[in-house]
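With one protein chain removed, the remaining protein chains of the complex are shown where they sit.
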Amino acid sequence: MLNASNLTCIREERILFDALDLDFQPGDIWQIAGANGTGKTSLLRILAGLMEPENGEVCYQQTAIQKCAEEYHQDLLYLGHSPGVKSELTVLENLKFNLQLCSQDTEQCEKLLEQVDLFGFADTLAAHLSAGQHRRIALARLWLTQAKIWILDEPFTAIDKLGVKRLEQRILEHADQGGIVILTTHQDLSLPKSRYQTLTLERIFS
Amino acid sequence: MLNASNLTCIREERILFDALDLDFQPGDIWQIAGANGTGKTSLLRILAGLMEPENGEVCYQQTAIQKCAEEYHQDLLYLGHSPGVKSELTVLENLKFNLQLCSQDTEQCEKLLEQVDLFGFADTLAAHLSAGQHRRIALARLWLTQAKIWILDEPFTAIDKLGVKRLEQRILEHADQGGIVILTTHQDLSLPKSRYQTLTLERIFS
Amino acid sequence: MNPALSYRQAFNTILKRDLKIALRHRDDIVNPLLFFIIVITLFAISVGAMPNVLMTIAPGVIWVAALLSTLLSLERLFKNDYQDGSLEQLLLSPCPVFILVLAKIVAHWLVTSLPLILLAPLLAMMMNLHPDGYLALFLTLLLGTPILSLLGAIGVALTVALKKGGVLLSLLILPLYIPVLILATAAVEAATMNSPYQGHLAIIAALFFASLITAPFAVGAALKVSTN
Amino acid sequence: MNPALSYRQAFNTILKRDLKIALRHRDDIVNPLLFFIIVITLFAISVGAMPNVLMTIAPGVIWVAALLSTLLSLERLFKNDYQDGSLEQLLLSPCPVFILVLAKIVAHWLVTSLPLILLAPLLAMMMNLHPDGYLALFLTLLLGTPILSLLGAIGVALTVALKKGGVLLSLLILPLYIPVLILATAAVEAATMNSPYQGHLAIIAALFFASLITAPFAVGAALKVSTN
């Protein structure tokens, strides 16, 4: 469904990866692994269309993603290092805004709050949350989105153990329903080994 | 050496912890555990003297830390969620600044770079590093400091596995030399169980 | 797949969010306004007790103050969104970028320039502006400030990812602002002397429509370049 | 335990770092300067071809421009450091905070105000300032701008942790700035009329020393409150 061919990425005159071919099929979970600075984030941003590769192209349903931006974005959910939570808005307002942008009704909010364990914080400003709670607001989107392709850059950062478990469950559920999940993390996934593939980026010394 | 008595912390009218007594002895490693938003960061900030508790006091060598700020700061190293790395400076300049503030000679830089696996990035602007590399600059201080008390808030965030291992080793080494390490992390420490104590903060429902 | 958002809805959602943030923050509204007032009062204080001097420089001072306060509020337009990652999310939304951008610019104008326009008569009074100039001042501000916001947005979009954005911003957009400034002050001055100023006003209106139509696309393109 | 840093060294280290960042960034230097020039040119443009009007308002315009550009550059003084956590680290350093703060303020002044002072004569020429006023302008700027930086730092330190810092900042420090503004413009005006202005200058100098001695402590206290 989503595939990349011959991707090359060069940053600051350092080759991060070269002639990378990738093919993501419905139901896949991919973990992009690798040491710090090997280009995981760069790869995800290229796949999401936020960055242009030095070479190669990314295709969604056989069309280059630049050409079908509207459909691709409809089907894509990308969460980066900074996840676009507005500190000036309360938790509820943040969630509602996300819901509205997906044109869903805003009644699920209560349930959502519980799902990400922020119950009772609905009217707290996001600025007044702890690091983990702040990220949870962004992660709540995973429970409400209908996008098929999830690209998650270190989704487990700052999340406690119970939270990580719930997230993993949600990811598995999504893949079982025919979605694609591409994520990076430095922790080990506790999913069954057979359920996910790992792509390890190596540092290229040039 | 460092002890806290009767600490209470209230944020946003939520009691985070109440009447907490702590005593840290040379050689101790303490992991502060707990779910998101239970007050780990708040506790560390109180211990470092960056925040005032609602009640209670923190003493260093039997003196309240407000009263002996200069000595305490001399012996303290605190790394928070955002670790004070200047994006506008290069890696080397960042390290040198840190060295100078500890009035150490700036010749160790090369070695330090290797220790945190940033060799070859000396002249890269910190803004152009990956998330993990950015944090490594701050963590480099652990290798050059002579402070006895380390307070580390989620030091392993965004660091790859090898990096985490090295960090843990360094922490152990420090404790063995009679230092105190207080840290939070949502991952399990791979240190021998007997070497560290865990304080788990619970959510108080009021 | 859920039904795509209609353009109208998308526009409204963004507009509402930005207005809400501005109202919450309050800063965004009060700041430019306060700045506007401050610049004018400082002038009144420092030029001091010479009412006739004040009178001659009034149109200029008021317009310069309006221009400066727009210039300064512009940085906020995309900066916060860039830093907390919301901008990426907007670019990844299925809606065409220019609609979202337009919504953000409209919100910005509503928040920063509108209060300023409403307050201008009061300050004009403080500055001893000739009564015939009031209408002209109001009209030029009403047509002129949107141009400032629209053009400014292009500059901000180009510089948002740069650490050293600020300088560039002023350099990029000031040359574009100066014609508006000259036209507008000329119009107000003409009005105070009771000569016709419709010509000036027509040119400003033309500039307004031209920038309304082209700026959102330019901003969209610039944002894509910036987040790369 | 390593020997504590001498105060001198600590001061130098911070000063050097801040200057380096400013030179790297360049923004910090060029921005206030550019703003200063812009305000003055815009006035010259909009007040237009009335040299004698320009002449009477010149001291006021130049000083207001200097004041505004200081005001705007102030936010940077601690904001970046607060956001990336450096501020916490500074507060935790074994040196007394007031030394570090003083170093930061000095760096800020060197970077933002000094270029402005050096450029002022040129702009004074543009504004048709009476030749007798040059020396007074230079002296008042030299003594006055440090006061602006010192007092401003207190305001910034108080508001750095607040989301809605900007407005408050102006509200807090402008009252403190206005006496300096009045004194300075009065001095320059006196000079252009060939009357003595040493009295004004003496008061400005007194204010300078008073703020030099007290402000760093106030800033230190304010920063501690802000990071709480």
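Letters are used for the chains, namely A, B, C and D, taken in the order the chains are written, and counting of residues starts over at 1 for each.
We take it that a residue touches a chain if its C-beta (ideal position, glycine included) is under 8 Å from a C-beta of that chain, and two chains touch if they have at least 3 such contacts.
One rule holds in what follows: contacts and distances are computed from a predicted model.
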### Query
Quick one: the chain not pictured, UniProt calls it what, "Alpha-ketoacid dehydrogenase subunit beta", "ABC transporter permease subunit", "SMC-Scp complex subunit ScpB" or "Heme exporter protein C"?
"Heme exporter protein C"
### Task
Return the single residue from D:77, D:154 or D:188 that touches the missing chain.
D:154
### Query
Out of D:110, D:126 or D:203, which is the one that touches the chain we can't see?
D:203
### Message
Just checking the interface: what residues of subunit D touch the absent partner chain?
### Response
151, 154, 158-159, 162, 164, 168, 171-172, 174-176, 178-179, 182, 186, 199, 203, 207, 210, 214, 218, 221-222, 225-226, 228
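In this text, only the chains that are shown with their structure count from here on.
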### Query
So which chain is farthest from subunit D, going by the mean of the CA atoms in each chain?
A
### Whole-Å gap between the CA centroids of subunit A and subunit C
36
### Message
I'd like to verify one number: the distance from the centre of subunit B to the centre of subunit C, where each centre is the average of its C-alpha atoms, in whole angstrom.
### Response
45
### Message
Going by the contact rule already set, what residues in subunit A reach two or more other chains?
### Response
81, 87-88
### subunit C residues counted as touching two or more neighbouring chains
25, 163
### Query
For the complex, which residues does subunit C have touching subunit A?
1-5, 9-10, 13, 17, 20-21, 24-25, 80-81, 83-89, 91-94, 96, 227-228
### Task
Please name which positions on subunit A make contact with subunit C in the complex.
48-52, 70-71, 73-76, 78, 80-89, 93, 97, 100-104, 146
### Query
In the complex formed with subunit C, which residues of subunit D make contact?
25-27, 30-31, 34-35, 38-39, 42-43, 45-48, 50, 53, 56-57, 59-61, 63-64, 67-68, 72, 163-167, 170-171, 174, 178, 181-182, 185
